[in-house]
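Worksheet for the structure shown next.
A single protein chain has been omitted; all remaining protein chains appear in their positions.
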Amino acid sequence: MGSRTRRVARRPLFWALVTGVATFCLLPFLWQLLTSLKSNSEISTLPPLLPTRPVFDHYLAIFQDRPFGRFILNSVIVASLTTVSCLSIGSLAAFAIAKLQFRGRNLLLFSALSISMFPPIAAVSPLYLLIRAFGWRDTYAGLVVPYTTFALPLAIWILWSVFREIPDELYLAALVDGCTPFQVFVRIFLPLAAPGIGTAAILVFIFAWNEFLYALTFTSTETMRTIPVAIALFPGLHEIPWGEMAAATIVVTTPLILLVFLFQRRIVSGLTAGSVKG
Amino acid sequence: MRGDRAFLMILPAYLLIGAVAIFPILNAFRISLDRRMPVFGISYFVGLDNYRFLIQDPRFWQSFLNTTYFSMLSVSLELTLGLIMALLLHGSFRGRGLLRAVVLIPWAIPTVVSARMWEWILNPDFGLLNYLLQQIGLLSSPLNWLGDRVFAMHALILADVWKTSPFVAIILLAGLQMIPEELYEAARVDGAGGWQIFRRITFPLLLPFILIALLFRTLDAFRIFDLVYVLTGGGPANTTETLSLYAYKLLFQTLQFGYGSAVAVATFLTVLLISAACILLLRRQSHG
Partner (left out) sequence: MRSLICRVGSGACFIIVLAALAGCTREGTMKDAEGEMKLVFTHFKVPSPEVLSGLIEAFERQNPGVKVVEEVLPASTDQQHQYYATALEGRSAAFDVFALDVIWIQEFARAGWLLDLTPRLGATRLAGFLPGPVEAATYKDQIYAVPWFANAGILYFRKDLLSKYGFAPPRTFTELSQQAMTILEGEEDPNLKGFVWQGKQYEGLICVALEFIHGNGGTVIDGRRSALRDKKAVEALQLMHDLISVTRVSPPLVTSADEEATRHLFGAGRAIFMRNWPYALALYEQEGSKIRGMAGMATLPSFEGYQSAPTLGGWLLGVNRFSTRPDLAWKLVEFLSSQASQKVLAMKLGFPPPRDVLYQDAELKKGNPFIPPLYEAMRLARPRPVTPFYLMISQLLQPEFSAAIMGVKPPEQALEDASRLMEHVLKLEIE
């Protein structure tokens, strides 16, 4: 296992595993899809597994009475800004820790990690005061800044691991050639570190896309609402509209998956893309 | 020169971390030293009293045990499943791109929905799980997953493993993709078999990424909240109450800010110790 350039005939065990993994991941999602197409009276009974007659009411309903498109836009903006800022800031730090010599590198890594050790619910109140003090309630900054901060540990660690694996020879050779560390960083490292960057980007984006607690506490107006808070607002005092929530799941998750599918080719390793030989 | 450059490069990240993340943590430490119940106007310094109470609080230890059990089992399953997924995705085959995208679905679904979805799937009367298990013949009558002392915890673990295995898979996949092709080719030329390649080349080079996945998953598992809150609320009979849930109830339901912060800090310190241990252990492994 591990070959990327050769396509070999795969053993049945391989395909069995692939099918198993795909089923495991897809099954609940497919169930959500089926639920979103069932009428309300059919949702709480089983059998039948499949809807007798697919209805699209739920999909229409999620866009009625609420600017769901606006919520999606807000989430896209917040998640994109978070990803971009987190990766830029994080890759700078990760590069320094991985490649430059200075004292306290391990301490920096560990302290970044320790931020992620704290239960978020205990951080909500003080953060709320902080956000309020800056006047960032109901703004994009009020979400992007905390999200970037709390996504930094993961980004830094992934990028640090990836940068570490890139051989020093590249770096030293380029320095000798007269490039500044920053040029080395941008022109040589980033392409080689593509898998790590892609991975970190996906994880940070999804984190910001799905974050709920801070979004709920720091925004209160409808115009600034993000998707998770919007979905949390689907249930009434007692009723939970399963059909609509299922439809919202499909509407919100499918674009993400499509994006990953379209861009996953670019996440392929740069180390073997022919740059290092001998 | 180098020092300056390094300082500038790490500055933005650590400035942000310092300003935004350190403040709440220090704040929580500070409050945990107080007796603070705003409802009753109580707010005074008590030193380590909250921690003294915590040490003999049976509910805290119950949560601690629940959380530890949950984390150990979840993380092991996630690492195993994630590794299998990553290895599958690393190879080249038709439909690989599609599988990569599909595998990400559980992680991409918003948690607010994911928890409710599992609540629905685990429903004793019309949940998918009971239905499928009965159809296959593994179950004769519906199981009360979330209302049973033993099954509730394991149902939670199932839901968590489903959701987070892709996270592990994608990190390990990044690691696999950093391993130079030449190493594999050289080993194959030397006549090494698949398992040997895995043991001698893949696994050691993957270790740093396994560490990252292990660390971050352990952190997250120890702080698990949303899933437990929606599915069981800590029940039945507190068998699934986790540390974060206990802290939440203290902080936001009963408004006992001092003690709630102490529980949060205790969680933090526990996770700190565990991470330090993991790092030291794996460092020694990789140097050996």
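Per-chain residue numbering starts at 1, and chain names A and B are given in the order in which the chains are listed.
The working rule: a residue touches a chain if its C-beta (ideal position, glycine included) is under 8 Å from a C-beta of that chain, and two chains touch if they have at least 3 such contacts.
Computed from a predicted model, the values in this text were never measured in an experiment.
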item: Which displayed chains the unshown chain touches; value: A, B
item: Contact partner of the left-out chain, one of B:97, B:180 or B:236; value: B:236
item: Option from B:72, B:98, B:255 or B:276 whose C-beta touches the chain left out; value: B:255
item: On chain B, residues whose C-beta touches the chain left out of the figure; value: 37-42, 59, 123-126, 142, 144-149, 152, 232-238, 241, 249, 252-257
item: In chain A, positions touching the absent partner; value: 39-41, 44-45, 65, 81, 84-85, 87-88, 124-125, 128-129, 132, 134-142, 144, 186-187, 190-191, 216-217, 220-222, 224, 229, 232-233, 235-240
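Here is the rule we go by: only the chains that are shown with their structure count from here on.
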item: Residues on chain B engaged by chain A in the complex (per definition of touch); value: 2-3, 5-7, 9-10, 12-14, 16-17, 20-25, 27-28, 84-85, 87-88, 90-93, 95, 97-113, 116-118, 120-121, 126-128, 131, 162, 166-167, 170-171, 173-181, 184, 194, 197-198, 201-202, 205, 208-209, 212, 215-216, 219, 222-223, 225-226, 243-244, 247-248, 251-252, 257, 260-261, 264-265, 267-268, 271-272, 275-276, 279
item: Parts of chain A lying in touch with chain B, wherever the complex brings them together; value: 1-7, 10, 14, 17-18, 21-22, 24-29, 31-32, 35, 44-47, 49, 89-90, 92-93, 95-97, 100-102, 108, 110-127, 130, 145-146, 148-150, 152-154, 156-158, 161-162, 164-165, 181, 195-196, 198-199, 202-203, 206, 209-210, 212, 227-228, 231-232, 240, 242, 245-246, 248-249, 252-253, 256-258, 260-261, 264-265, 267-269, 271-272, 276
